[in-house]
Structures are given as C-alpha cells and as structure tokens.
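I'd like to ask some things about the structure below.
Only a single protein chain was left out; the remaining protein chains are all shown in position.
Should a chain be cited, it is by its letter among A, B and C, assigned in written order, with residues numbered from 1 in that chain.
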Amino acid sequence: MAKILIIYDSESDRKFTSTAVPYVKEGVESVSGMEIRVKHVDEAETEDVFWADGIAIGCPTHLGGVSWKMKKWWDDRTPDIWFKTDGKFAVPFTSAGSLGGGGELACMAMSVMMMNMGYFVFGITDYVAKKESLHYGAVVAGEPRAEHAKEACRRAGRRLAEWVGYYMEGRKDLHPLEAKYTRFWELAD
Amino acid sequence: MAKILIIYDSESDRKFTSTAVPYVKEGVESVSGMEIRVKHVDEAETEDVFWADGIAIGCPTHLGGVSWKMKKWWDDRTPDIWFKTDGKFAVPFTSAGSLGGGGELACMAMSVMMMNMGYFVFGITDYVAKKESLHYGAVVAGEPRAEHAKEACRRAGRRLAEWVGYYMEGRKDLHPLEAKYTRFWELAD
Amino acid sequence: MAKILIIYDSESDRKFTSTAVPYVKEGVESVSGMEIRVKHVDEAETEDVFWADGIAIGCPTHLGGVSWKMKKWWDDRTPDIWFKTDGKFAVPFTSAGSLGGGGELACMAMSVMMMNMGYFVFGITDYVAKKESLHYGAVVAGEPRAEHAKEACRRAGRRLAEWVGYYMEGRKDLHPLEAKYTRFWELAD
Partner (left out) sequence: MAKILIIYDSESDRKFTSTAVPYVKEGVESVSGMEIRVKHVDEAETEDVFWADGIAIGCPTHLGGVSWKMKKWWDDRTPDIWFKTDGKFAVPFTSAGSLGGGGELACMAMSVMMMNMGYFVFGITDYVAKKESLHYGAVVAGEPRAEHAKEACRRAGRRLAEWVGYYMEGRKDLHPLEAKYTRFWELAD
C-alpha cells in the first residue's frame, strides 16, 4: 500500500480550506491501494511525514503565502525532518478569499517549502473544466462549491496518488497520460 | 500631465491579451490629466519607457511566465534602460488560458522584471466583485467578458494612474483610500 | 520627519538576522531627517505600522519563505491593517543559512506579503561590490561579516529612506539616481 498524508491548516472561523479536504481525499481514494491519513496541522506529528510517501498540503491563502500555523509546523520540525524526506512527492491546495488574490502564489510558496525539504513538486497539466485548471496546485475561492472547484481538489489528490503509485510502487498503469478520465485537453482551447 | 504607457504582447492568433487593453486604458482615463500611449511590444520603443512615469505591462500567460516576446523586448534593452528608470511605477495584467493556470505567477514574473529595472510594483488591495480581486495585477482567463474581469483590468489601469498622479504630481486627492468608488471591501467576506 | 520602522524576526539561537539590523539602521540614518523605530516582532505593535511611512522588514530564511513568527504577526493583524497602509513603502532583508539557499525567495515572499497589504515594493538596481547586489532585497548568509554583506544591508535601509523622503516628503535631492555614492555600475560587468 502506498501512503498518502493530507495535512492541512484551515481558517479558524469559516474553515474554508477544511471543506476542500474531502475532495482531495476523494481524489486519492479514486486510485486503488492508497492508505490515507488526514491530519489538521494541530494534530499532525513528525512521524506522519516519515510515514507518508506523498503529501497533499493545504492551507488558506494568507497574504499570498503559507498560513503561519502551517509554516510553524515545518519551521519547528526542520532539524528533525531535513535530509530525511528527499525524493518524496508533494502537491499543494489552497482556499483563497478571491480569485486573483494570491492562491497560485500560496500554492507555489508551499511547493517552495516542500522543495526545501527535498520533495518533488509537480505541475498538473490537466484542465478540470473550460478555463479552469490547477497547473500549480488546486486553488479555490472560499468553499469549493462549483463542480470545477471540487474537481480541482479531487484531481490534485488523484494526481498525487497516481505519481506515488507509479514511481514508488511501480504501477505502470497509473501514468496520468494513460488515464481514461477526461483531462479536458479539448477545453484548453 | 502624467504619462502612462500601456505596453503589451498578445497571442498571435486569438489575441486575448489585446482585448484586455481597452479596459486597462479606460481605467487610466478615469483619472483626469493622464497622457496615454498604447503600444504593442512590436512597435514600442525604448524612448516610450523613458517618456512614461508609469507602465501598465501586459502579456499572455505562457508557461506561468512572461511571453518570450515581452521578455525579449526588455532583455534586449537592458543595457540602455537599466539605471535610468528607478522609482517609476508599474502594474501587470495578463490573459491566461485558465484560472489556476499561472496568471498570478505571470503577473509576479512581470513585476520581478520591472523590479529589476528599478520600478515600484504594488499590490492592489481592492476587490472588484465578490471573490474576485487583483491583488498582484489583473488576471483574466481568455477575453475579459465577465464584468468583474473587465473591472479588474480597469482597476489596474486606474490604480496605476492614481499612484502616478499622487506621488509624481502631488495630487493628494488621488489616494485610493480616499476613492469614492466601491472597493468591495464588504465583499471580501 | 519621515518615519521608518525596522521590524524583524531572528533565529531563536544564533540570531543572525538581528546582526543585520544595525547595518540596515545605519543605512536609514545615512539619510537626514529620518525618525526610526527598531522592533523585534515580539514587541512590535500594530500602531508601529500605522506610524511608519516605510518599513524595512527582515526575517531569517526558513524553507525559502517568511519565518512563521513574522508571518503570524501579519496574518493575525490583517483585519486591522488591511486597507489602511496602501501606498506605503517596504523593503525586505534576510539572513539565510547559505547562498543559493532561498534568501532571494524569502525576500520575494516578504515582498508578496507587503504587496498584499498595499505596499510598494521595489528593486534596488545597485551593486554593492563586484558580483554582489541586492536587486530584490538584502540577502546575507549567516551574519553580515564581509563588507559587501554589510553594505547590502545598509543600502537596503538607505534606499528605503531615500524613496520615502523623495516621494512622501518631496525631497527631490534624494533620488537615488542623483546619489553621489558609488553604485558600482562599473562593477556590474
């Protein structure tokens, strides 16, 4: 079994990012043979990171970057984790207050953080609807209500599971370019 | 008269970015006393940059960055322009193929380029509709068809004109926090 | 008098970033007529931000981004500060564990944060020695021991003071392109 950790921080009040988590999880579960842990950053432990082959990391977009609580989690554990997680896989997701409001930047800030820890980060070439994609991680505004927003979260989780299965377990059938689901390439136009 | 240059590159076929230009220009024109030049990157000259107090710079989002033609324009002119434009103002706008597809990153890539040239870049705190903002520059997907997309382009142009008027011409009434138009702060929630 | 706030976070143990602060402060002081507050993030208050015309913001480079404590400071105060600081000026500085280790990215992450708050951020075209510059803010590795590292910190502070004086107080003599100090343009080669 491949092991996937979904670690997330969420707004203290409206908890928008937490509403994206079930869709990310659905995406992971759409690939067979995935063992999943879902942890709010308040309860996640260093061991969860060592356990996981791949991590979906999510936080609210705060000031175009990583929420402080998620940043603290990794900053505090750097001496313990660094040089131990090289070559694992990570994908970000975020809930921003608005489109154009920093969601892509927050995703990239999470990817930068994970790169510093030695992780692989990756682009997701898929479209999930006409004019809707998640090339640098799943970005939703507020809760994921529109179908394309839910699908972006699912796709992020699924892609992570596909790559972990493909590269870490040698399941060649999981290569996303072989996937039967529509990637909406036709909608890219 | 303050001087504003709108310099843009556009897709060779569908020209989506060029469809954003009229709205950016409208935004600049909504502030009195602005002299405006609009130049496609193929016809812009180094002198246009020296002439302008502020620049609205737009390009299609290509691979999460600046389109090569816009990049070439500035790369080629670096020896002539560098150390001559410090302290001027710039704001980016872009047309991406999709939301979540790199538009914010392309805006930031343009801002990085302008910072290297000594320009001031700035965040736009405004919302232009519920869950729609342009904190790092105006991002539209394809053509700006929705009213909020048009307004994002207008607001980018307007904010540039406001700051240039405020700081370079001492027109204290132009401070955006004094603006009468709605900034949709109430919609930020 | 123009008002400059130096707000910084520092490593809890070796405090490298704090050793950069005196040089940033020296740089601000090299411009006459600047009132200065220096505050560790643990003691800074929201009012300091309202008081200041310009901010030099510094933190250790942690995982290629803003240290969690500095992020928390701004995240927590967002509802109070947002829409009140538009058009002020900010410049970042950082101490990284190594060159090539994320210092530029941490500076840009701070700039992104400040842009979200409506601040102007700016590039510093200067070289401070042959092959040493601070185009996106001052980056030092560990303590600023080499003269060019000290000078990068000074230059960041000085440039901030120059722009604040120039734009907010109308002191036209402060334009950096008129500065008598060497900008090492000749060393750019």
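For the reader, a short list of remarks on this structure follows.
The rule is simple: a residue touches a chain if its C-beta (ideal position, glycine included) is under 8 Å from a C-beta of that chain, and two chains touch if they have at least 3 such contacts.
If you're wondering where the values come from, they're calculated on a predicted model, not measured in any experiment.
Within the full complex, the residue among C:Ile6, C:Ala20 or C:Ala141 touching the omitted chain is C:Ala141.
When the full complex is taken into account, the listed residue touching the unshown chain is C:Met108, out of C:Val24, C:Val41, C:Met70 or C:Met108.
In the complete assembly, the contact with the undisplayed chain comes from A:Tyr136, out of A:Phe16, A:Trp74, A:Phe93 or A:Tyr136. Contact with the omitted chain, checked across B:Val28, B:Ala109, B:Val128 or B:Ala152, is made by B:Ala109. Residues of chain B in contact with the chain left out of this view: 62-69, 71-72, 74-76, 78, 102, 105, 109, 112-113, 115-117.
Listed by residue number, the positions of chain A touching the unshown chain are 82-84, 86-87, 108, 112, 114-125, 135-136, 163, 166-167, 170, 175-177, 183, 185. Annotation for chain C: contacts to the undisplayed chain at residues 64, 97-105, 108, 127, 131-136, 138-139, 141-142, 152, 188.
Note that in this section only the chains that are shown with their structure count from here on.
Ranked by separation of Cα centres from chain C, the top chain is A. If you average the CA atoms of chain B and of chain C, the two centres end up 25 Å from each other.
Looking at chain B, residues 108, 135-136 sit in touch with two or more other chains.
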